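A short worksheet on the structure shown next.
Excluded from the complex is one protein chain; the other protein chains are retained at their positions.
Moving on to subunit A:
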Amino acid sequence: MSSSESPQAEYVTLVSGDGFEFIIPRSTACVSGTIRRMLDTSSKFSEALSGRCVFENLSGVVLEKVCEYFCYNEKNKDQTNVPDMDIPPELCLELLMAADYLDT
C-alpha cells in the first residue's frame, strides 16, 4: 500500500483532451461519481496510483467549466436558495454530455 500513499495526496490533477491541466482538491473532484471510482485506491488503476486523470473526450473549456461546477457544488453542498451558476449557452450541450459521462 506504500504506492497508494501519493494518490492519497490532497490534490489531484485533471487533464483535458487538448492538454490543459486542472489541479483541484481530491474531495472536490470526487463530486463526480466517475472520478471518485477512478481514484478509488482499493482498485489499483493507474489513475488511482498517480492521482492524474486524463479525459480524452473533454476539451479544456468544458473541463474548466466542469471544475468550476465541482467547486460550486462543493461550496453550496448543504444550502438551499443558491444562485444559479452562470453557464454560457454555447457550452450547454457539451456540458450536458460531460455531466452524463462523469456521472455528476
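Heads up, the rule we're going with is that a contact is a pair of C-beta atoms (placed from the backbone, for glycine too) under 8 Å apart; a residue touches a chain by one contact, two chains touch by 3 or more; residues count from 1.
Criterion: contacts and distances are computed from a predicted model.
Chain not shown in the complex: UniProt lists it as "Cullin", one of "Cullin", "Serine/threonine-protein kinase", "Exoribonuclease phosphorolytic domain-containing protein" or "Trafficking protein particle complex subunit".
Residues of subunit A in contact with the chain left out of this view: 3, 33-34, 37-38, 40, 42-49, 53-57, 69, 73, 93, 96-97, 99-101, 103-104.
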